[in-house]
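Of the protein chains in this complex, all but one are displayed in their positions.
Naming follows writing order (A and B), and every chain is counted from residue 1.
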Amino acid sequence: MVLPGLAASPAQADFALNMRQGVTPISREIYDLHMIILWICVAIGALVFGAMFYSIVRHRRSKGAVAAKFHESTLVEVIWTLVPSLILVAMAIPATRTLIAMEDTSDPDLTIQVTGYQWKWHYRYLDDEVSFFSLLATPSDQIKNRSPKGENYLLEVDEPLVLPIRKKIRFLLGSNDVIHAWWVPDLGWKRDAIPGFINESWTWIEEPGTYRGQCAELCGRDHGFMPIVVEAKTEEEYRQWVESRKVAQRSEQALAEQEWGLEQLVERGEDVYNKICAACHQPGGVGIPNVFPALKGSPVATGPVDAHIEIVMKGKQGTAMQAFADQLSDLDIAAVISYERNAFGNDSGDMVQPAQIKSAR
Amino acid sequence: MTESVHAHADEKPPGLWRWVVTTNHKDIGTLYLLFALLMFFIGGSMSMVIRTELFQPGLQFTDPLFFNQMTTMHALVMIFGAVMPAFVGLANWQIPLMIGAPDMAFPRMNNWSFWILPFAFSMLLSTLFMPGGAPAGGWTMYPPLVLMTGDAFPYLIFSIHLMGLSSLMGAINIIVTILNMRTPDMNLMKMPLFVWTWLVTAFLLIAAMPVLAGVVTMLLTDRFFGSSFFNAAGGGDPVMFQHIFWFFGHPEVYIMILPAFGVVSTIIPTFARKPLFGYASMVYATASIAFLSFIVWAHHMFTVGMPLAAELFFMYSTMLIAVPTGVKIFNWVSTMWRGSMTFETPMLWAISFVVLFTIGGFSGLMLAITPADFQYQDTYFVVAHFHYVLVTGSVFGIFGAVYYWLPKWTGNMYNERLGKIHFWCSIVFSNLLYFPQHFLGLAGMPRRVPDYAIQFTDWNQVSSIGGIGFGLTQLIFVYIVFQTIRSGSKAPARVWDGAIGLEWSVPSPAPYHTFQEPPKLAEGELQHEGT
Partner (left out) sequence: MSSATERYYLPHNSYWPILGSIGLCALFVGFARLLTGANIGSTLMIFGGLIMVLMLVGWFGTVIRESQSGSYNQQVGRSYRWGMCWFIFSEVMFFGAFFAALFYARVLSVPWLGGEGGEASTHLFLWPDFIAAWPLLQLPDASQFSVAKAPMEAAGIPALNTLILLSSAATVTWAHWALKAERRRQLIVGLILTVSLGLLFLALQAYEYRHAFTELNLSIGSGIYGTTFIMLTGFHGLHVTVGAIMLMVVLGRSLAGHFTPLGHFAFEASAWYWHFVDVVWLLLFTFVYWL
């Protein structure tokens, strides 16, 4: 039952039985490598199992078979040591070639710094002052089976990574907390994002399209919920996108200069909270006992405001609570703190202005 | 001490106490085997939680954190609680019988090796009820994630220390027994292959377990004493953990397969009624696999960003393992070739081992191809690979061994019909369970996730159905074992007509004490020599 399964796999790629060919020259090479080894294995398997089943059918006592006496033969033993070795050499040559090509990150056209966070990705375009977080966009109602699941269930984000096609793009992969791995199958590789170190990798996308992937290294509770979406655009569209991003970032900065009212802050803070904090502290601020503290009625969220600002900005070493100072804008930090102090029945009436955060930096 | 050497009459204290204080290798072997069975069920129940959750996309029953706890504990319990103790149990029962020794070399230490385990696993399993839950960072315990474990953390580390100590003492005992307790007629190249593979395995254990103990100690100090082994801010590196861990971890996987190779090398000649083909090359292949297993560790870490030269080295060395393993496969096929085969249950397990282990080996070889592994790594393709080698490899090997020797242990024949039912259900369900996982992995489903994109639904459902089926099938096995212990037709000394070896020269059930005088090897008493 097993062999037909293997053999059928390439023909029925549509049924998601086989590896994806992908959209880069490297991913195609890898696909070819995969198919070569697969077929070699199938062939060897057919030979070995064939011989074995022949013998099982023919050399059974119920058919009157009498056992032969032989129990060694240096010649055949040498042969079946050498032949597999040669087959392995034949596999190693193309593999080596592809590997060398993959490791060559020199002369990129643009560079993107990717940083893993529990549980989201941060992208920074080093050549243009553009950076943003990219989070799971699937509503939790779908995850909890309360509403029907969308087509790209779990593989959709709020802000995709936009890339130009036909450019050599270099990735610098790092992490802010634990090890993650950045993987888009259509690009042909995954690479670990390791805290304290930076790994390099590159790609060259052939055609425009949307390519989806996921974090591929266990990184805690929501490891399964940190997808990656790459939107590959033509050079022109890509430039347009970069410019619009820059404009948006500037108007965001202007907002932070204003004095804000409590209601506005709380409203904005609720968005930030649900997007970023609720992954751990849970909607409604109830937390998970002994893992993530509840913010509802928490001494920090109801006590002195400075301590609250401190933990949100600096985080807590050695725990999942990260330093959000570098992740969020002054405005967002102010907003989320204001929200936490007024939501979940913590009705303190406190309010934190963006300027306060700015001076706390 | 007044216990004279003559007092070997069966003095067994009454009741359960006997099992606590026993120094008899047969008692201890039984304890190990029963303990392994219990752990197999506990670990298996956890995998049932995993498979039920994965039956459909969306979160059904578990919180993602609890799911990760199940994955982690499932693996730790299966590896350290089920497969390894089962093999040690087989070694305890069989090695003295096969080499004509009166017992293990250190009978008291033998008792201790076993009796550490229940304590170690109570500690490990108790973490399920601790604040913050059980460890959830994967059985590979990569920092920094594992350092975020709750109160369970030190219990995880210490239970691993205890398991390590137990395996270490067990291994020293086995190695010394084999080297020093053989009946004088049996030189090394006359030892049965099961004994040979265990000799090599014991060596792997002694070399690998202390490294695991060392590296988890580093985790402990990083968490509690401010050391910076795995923290770049202090000059360390999280990847350093992975190197040291896998230096243990890869030999560990061969620790779990070599004794199964030995079992298969024992069963096939018996039922083919033909000496094992290529005895010497089997021995050399086992030794080469053991040697190679120490220089391939980083194939688990191709994606961490190693220098190119290292990636190439580990790719080549890993591929090389296919050669000695191939030699074994070919030798088994040649042993069957022109034999006079019958297909009792142990033989069925052995044959299925050859086929399914090879399939697992093939996917292992594919994983060894570094560029391709960049796609496969951390997907269900890897999960499929290691369950083929571990479940349809190691566990099937254990099943085969149990059916093969159970009549010797209990004096009763198991029910052949039920045995065959157990076998065929296992074959069908295990392939239903694991084969689709290849497709899932290739199509892009990551491992260690409680939820998945909808295109993966179909194969996950097949796999879950297979999983539940495979789990229920194992209830038959338990029934068979206990039925055989309590009743069944009486087994003769030489249970199988093709069985050769010292263990068949003693009555069934094997008396409490055997070979108090070193036996003489009669003509044709060695399986591989041919008659």
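We adopt the following convention: a contact is a pair of C-beta atoms (placed from the backbone, for glycine too) under 8 Å apart; a residue touches a chain by one contact, two chains touch by 3 or more.
Model, not experiment: these values are computed from the prediction.
Residue B:Ile116 is the one among B:Val83, B:Ile116 or B:Ala272 that touches the chain missing from this view. Within the full complex, the residue among B:Gly44, B:Gly469, B:Gly488 or B:Pro518 touching the omitted chain is B:Pro518. The chain that is not drawn here is touched, among residues B:Leu38, B:Ala232 or B:Leu521, by B:Ala232.
What chain B contributes to its contact with the hidden chain is residues 1, 3, 5-8, 11, 13, 18, 20-23, 101-103, 105-109, 111-112, 115-116, 118-119, 122-123, 151, 153-155, 158-159, 161-162, 165, 168, 171-173, 175-176, 179-181, 206-211, 213-215, 218, 221, 224-229, 231-237, 239-240, 243-244, 247, 307, 516-518.
Mapped onto chain A, contacts with the missing chain fall at residues 113, 172, 174, 196-198, 200, 317.
Methods note: only the chains that are shown with their structure count from here on.
By the touch criterion given at the top, residues 1-2, 5, 9, 16-20, 26, 29-30, 33-34, 37-38, 41, 44-45, 48-49, 51-52, 55-56, 59-62, 65-73, 76-77, 80-81, 84-85, 88, 91-92, 95-96, 98-100, 102-103, 142-145, 149, 151-155, 173, 177-179, 181, 183, 185, 188-192, 194-197, 199-200, 213-225, 288-291, 318-320 of chain A touch chain B in their complex. Chain B makes touch with chain A in their complex at residues 57-60, 63-65, 68, 131-133, 136-138, 142, 144-145, 147-148, 150-151, 223, 231-233, 237-239, 272-281, 303-305, 308, 311-312, 315-316, 319-320, 322-323, 326-327, 329-331, 333-343, 351, 354-356, 358-359, 362, 365-366, 369-372, 374-375, 377-379, 431, 435, 439, 442-444, 446, 448-456, 528-530.
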